[in-house]
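Take a look at this one; I'll ask things after.
Left out: one protein chain. Kept in place: all the others.
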Amino acid sequence: MPQVDTEAVTGLLAQFEERRSSLIPILQEVQNNYRYLPQPVLKQISVRLHLPLADVYHVATFYNCFTLQPVGKNLVQVCLGTACHVRGAPKVLDRVLSDLKLSQPGTTGDCEYTVRTVRCIGCCGLAPVVRVNDNTHPHMNQAKVKGMLKKYYSKQAARTSG
Amino acid sequence: MPKLLINGIKVEVENGTTVLEAARFLGLPIPTLCDMDGLTPAGACRLCVVEVGSSNGNGNSRTKLLSSCTLPVEEGMVVHTHSARVEKARRLLVEMYVATCPDSKRLQDMASAMGVREVRYSTKHENCIQCGLCVRMCEQQMMAGAIGFAGRGHHRKVSRPFDITDESCRQCGACLYVCPVCEQRCQGSTQKTALCNGCLNFATVCFQSYNDAMCFLDPCHACELGGPIRPDVNVKLRAEK
Partner (left out) sequence: MPRLNSVKEMEDFRATCLAGRDANKPCLTVCAGSGCVAAGSLTVLEKLRAEVNKRGLEGQIDVKSTGCHGFCERGPVMIVWPEGTFYNQVAAKNVVDIVNSVSNGHKPVEALLYKDPTTGKKYEHEHEVPFYAHQQRVLFGNNGRIDPKDITDYLRVGGYQSLAKVLSKMTPDDVVDSITRSGLRGRGGAGFPTGMKWSLCRKNGKPNGHGEIERYVICNADEGDPGAFMDRSLLEGNPHSVIEGMLIGAFALGAKEGYVYVRAEYPLAVEHLKVAIQQAEEHGILGDSVLGSGMGFRLKIVQGAGAFVCGEETALIASIEGRVGEPHPRPPYPAQKGLYGKPTIINNVKTWASVGHIIGRGWEWYSSIGTEKSKGTMVFSLVGKINNTGLVEVPMGITLREMIYEIGGGIPNGRELKAVQIGGPSGGCIPADLIDLPIDYEQLTKAGSMMGSGGMVVMDDSTCMVDLARYFMEFLEDESCGLCFPCREGTQRMKEILTRICEGGGHEDDLQTLEDLGWVMKETSLCGLGQTAANPVLTTLRYFRNEYLAHIRDEVCPAKVCKKLIMYEIQPTMCNGCGACVAVCAGTAILGEKSKPHKIDQAKCTKCGACLEVCQPNAVLVS
């Protein structure tokens, strides 16, 4: 777990109004910056907004966008929306998980990939869809999975460029 | 002061009164699990649902089931607290409750009282129905807010933040005190079906048959201390665990 700089967090919090309605935007900012919600930061937020920690914890664990564990370098989101489901997305998900040796959506041991299911990215015409980081991969099938994942493997990239 | 009809009885109450409060004022026994005086209503357990609205006489019913604990009274409201639809709903709910927490005497008592004869779901032995009384008690009466819910949907549960007892917890035990489920243990989980029927196996001096045995009465001393009067009935005493 990376160290959290309390000064930096205080600076971040100062950008928001000291009211309840700032809670979710603050959590979104923290999640974007740190790639997860560190425990001490949640504590700082609860103090600043005068909310019980249990309350902040509930919000942090309620929404899909927030994680209490760091996200891997590559976020692989397999869309399981209805259109994608009907066009074979569950099989693509199974293949992604088995290729990465995961039994269920989560982060790989080497923190390279985090696999998550998403319900509808909104590109239903291109189903089944997998989004890796900011790239959307349309018309996926099981055969394409291996190649797609390989492209993002950072250790590989480091090796080829180094 | 709004006037409304509950089970055909006219009642007039203060503005801001809930239908549950109005019904209780009339002495009507509405079952609840997540309601407690002194705490805000949650509308979570859904047992207090009542049928609101009237049929227009053409066979078209424009009524809805709404939780009475959260429903503010309105002038001219028509409410039925024990219609067939309401009773059916409560029975189906209790069937699900018992399957979730078969060890709870309170839930087993409700099942007996409503005539639930079978439970069609697999039993889960959760000791929580997420009524939220403990959370609201901690926040509203004890002013601590040390526990809360975490997660969503089937992952939701009552929890301490990060599973660590927060400094705001004063170890007062109020959460245990208000829990409707972790009361006296019942024998439900030891039976083949989720239904306890513990009382069935007691041949008490006062009742003749199962349909007369009402589990929600506290057992009399004879049952509690003396054991079975009828030796032909196979019994497990409550005290024996």
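By letter and in written order, the chains are A and B; residue numbering begins at 1 in each of them.
As a convention for this text, a residue touches a chain if its C-beta (ideal position, glycine included) is under 8 Å from a C-beta of that chain, and two chains touch if they have at least 3 such contacts.
Not measured: the values here are computed from a predicted model.
Asks: Out of A:L100, A:V115 or A:V129, which touches the unshown chain?
Replies: Result: among the candidates, A:V129 touches the missing chain.
Asks: Touch as defined at the start, partner being the missing chain; which of B:I9, B:L26, B:M96 or B:L176 qualifies?
Replies: Of these options, the touching residue for the absent chain is B:M96.
Asks: Thinking of the whole complex, not just what is shown, which of B:C45, B:V79, B:M110 or B:A144 touches the missing chain?
Replies: Considering all chains, including the one not shown, the answer is B:C45.
Asks: Write the list of subunit A residues that the hidden chain touches.
Replies: These residues of subunit A touch the chain that is not shown: 19-25, 27-28, 58-59, 62-66, 79-88, 91, 94-95, 98, 118-127, 129, 136-138, 141-143.
Asks: Which subunit B residues touch the hidden chain?
Replies: 42-46, 49, 65-67, 70-72, 74, 85, 88-89, 92-93, 96-97, 100, 120-122, 129-130, 149, 151-156
The definition used in the following text is that only the chains that are shown with their structure count from here on.
Asks: Counting only Cα atoms for the centres, state how far subunit A is from subunit B in Å.
Replies: Here subunit A and subunit B have centroids separated by 39 Å.
Asks: For subunit A, which residues count as touching subunit B in their complex?
Replies: Checking each residue of subunit A against subunit B gives 39, 42, 52-58, 61-63, 68.
Asks: Which residues of subunit B touch subunit A in the complex?
Replies: Answer in residue numbers: 135, 139, 144-152, 159-162, 166, 168.
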